[in-house]
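The following block contains the structure, expressed as structure tokens.
One chain of protein is taken out of this complex; the other chains stay put.
Right, chain A next:
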Amino acid sequence: MFVEYCVGLSGLVASGLFIYGLKAMSSPVTAVAGIVAAGYGMLFVVAATFLNLFNITPEARPNLLVNVGLGVVALLLGSLWAGWRGRTVQMTSMPQMVAIFNGMGGGSAAALAAVELLGNHDIPLLPLSVTVIGALIGCISLSGSLIAWAKLDGRIRKPFRFSGQRAFNAALFAATVVLAVLTVMRYATPSAELPRDLFFGAALLLGVCMTLPIGGADMPVLISLYNAFTGLAVGLEGYIMNDPALMIAGMVVGSSGTLLTALMAKAMNRSLTNVLFSNFGETGG
């Protein structure tokens, strides 16, 4: 009980600091103080998460040492690699770094959903649907951000287009939704693996196919959109994890990211539907 209070309060402090940091970051004078405050919030909440080790389910207790070891190693590897990449990369290639780190966040949300879908066979229908929707958005954000990174980094030089692409993408989207429904429906039975695995594959492919036809000049707007997507996925996964801090941080980023996307598109004299569904911006790509 005591542990739950501590972890819950750490989440409260962190989400407060995030909102304050985001507010401070929207003015040039206080921007640096804002990111520092948000950074302390993140440090605090990650440290407090380790208190949850006193509170794990009995089934997982035999694996405790292995799981903690894996968690610490993954934390160190991920932060060291990203910190090294972020410090050493050229200032001009910052946008693609934002894209790749955003994709990692989306992938983390999708992986979290995958762990939940692997382990739990008794999730009620509503949280289950929320988890699957979060997984869909997270997967799109992951593969889409990776394609955006490849485009900005000059690894994919030309927009990839063919006739009937829009119809193909629409069909792929419909197929992904059907697979998502099948995943939810057949979840209680042991034969749920196939639609679930196909669903994750289709969602990743959808992100790739959505991003490929969009020109390089529109990439910053698109990265901002995927940023909002990841926030939304994080918020939805926070519901299944029973963690209001995740829900608040994710949804704040989701809505502010959507507004930011609209503002950026407006600053470039483009509308969002133009960016997503027309090939007008190809001159820069």
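Keep this in mind: contacts are C-beta pairs under 8 Å (C-beta built on N, C-alpha and C of every residue); 3 or more make two chains touch, one makes a residue touch a chain; residues count from 1.
Here is the rule we use: contacts and distances are computed from a predicted model.
Novice: Looking at UniProt, which of "proton-translocating NAD(P)(+) transhydrogenase", "Cytochrome bc1 complex cytochrome c subunit", "Electron transfer flavoprotein subunit beta" or "Peptide/nickel transport system permease protein" names the chain that isn't shown?
Specialist: For the chain missing from the view, the UniProt record says "proton-translocating NAD(P)(+) transhydrogenase".
Novice: Going by the contact rule already stated, which one of A:Leu9, A:Leu53 or A:Leu194 would touch the omitted chain in the full complex?
Specialist: A:Leu53
Novice: Pick from A:Gly144, A:Pro195, A:Gly216 or A:Gly257: which residue touches the chain that isn't shown?
Specialist: Considering the complete complex, A:Gly257 is the one touching the chain left out.
Novice: Among the options A:Gly107, A:Gly144 or A:Gly215, which residue touches the chain absent from this view?
Specialist: A:Gly107
Novice: Write down which of A:Ile19, A:Val177 or A:Leu272 is the residue touching the left-out chain.
Specialist: A:Ile19
Novice: What residue numbers in chain A mark contact with the hidden partner chain?
Specialist: Chain A touches the missing chain through residues 14, 18-19, 21-23, 25-29, 31-32, 34-35, 38-39, 42, 45-46, 49-50, 52-53, 56-57, 59-60, 63-64, 66-68, 70-71, 73-83, 85-87, 91, 94-95, 97-98, 100-102, 104-105, 107-109, 111-112, 114-116, 118-120, 122-124, 126-127, 220, 223-224, 227, 230-231, 233-235, 237-257, 259-260, 263-264, 267.
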